[in-house]
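Removed: one protein chain of the complex. Kept in place: all other protein chains.
What follows is chain A.
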Amino acid sequence: MYNFDVERPQSIADAVQALSREDAQPLSGGQTLIPTLKARLAAPSVLVSLGDVDEMKGVCMSDGGQLCIGGATTHATVAAEAAAHYPALASLAARIGDPAVRNRGTIGGSVANNDPSACYPAGVLGSGATVVTNAREIAADDYFQGMFTTALEEGEIVTEVKFPIPQAAHYEKFLQPASRFPLVAAFVARFSDGVRVAITGASNDGVFRWSEAEAALASNFSASALDGLSVDSTDMISDLHGTAEYRAHLIGVMTKRAVAAIG
């Protein structure tokens, strides 16, 4: 990697201040950023570590009944502490990467990076969560804007993600055999007023909602309600591990399995 400075702010305000430096880059777990730096594919002048910002850490329930997760909270913490409140989300966190990844990687880092094959974007979009930054609150439907693209402005930090708790939810993923990222995964959440289905791993546009499936499930929440539905493979990822058609097919399989798991 190239040389860079490191800043370790203690507060969100200090972090925002530090990120105003030229070519500054936030570091929140670094499970993508550090390998990128080691490969010399990025050259920030300063890395602003969010790991010491205590106000961005932790899992709690709000008075309004939302699960609030600080942006710098690790996957392992979410897996342990969200389990009682939102088991499907805790299960998603518990299955990201391996223990080393889960003990470093954070929800804010994952959501800010918006890797098209990451797990968290499916959980956030599938739950209809709200992404909270140092400046504003952004609905998940407005936040994810394509592969590695989000509504975040330069220097804006994901400080918290607030999840409404569905009646039931399940995350079903099919692993890419090498990276063990999702080849395709579906997050299905049933709320009193509807169903949300978010798909990750499959699309060239990153995480997306499968609205046809949502409509079908809203009137009949069963795997059979999805029979005959299919996803157009035109915009699906095609690579060494699966064709666009295969991914489009797996969307149906994973969604049905998620629905079946909810019961």
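In this text, a residue touches a chain if its C-beta (ideal position, glycine included) is under 8 Å from a C-beta of that chain, and two chains touch if they have at least 3 such contacts; residues count from 1.
Methods note: contacts and distances are computed from a predicted model.
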Hidden chain of the complex, named as in its UniProt record, picked from "Aerotaxis receptor", "ABC-type spermidine/putrescine transport system permease subunit II", "Carbon-monoxide dehydrogenase large subunit" or "ABC transporter ATP-binding protein": "Carbon-monoxide dehydrogenase large subunit"
Of A:99, A:177 or A:263, the one touching the omitted chain in the full complex: A:177
Residues from chain A at the interface with the omitted partner, ascending: 39-40, 174, 177-179, 183, 240-243, 246, 249-250, 253
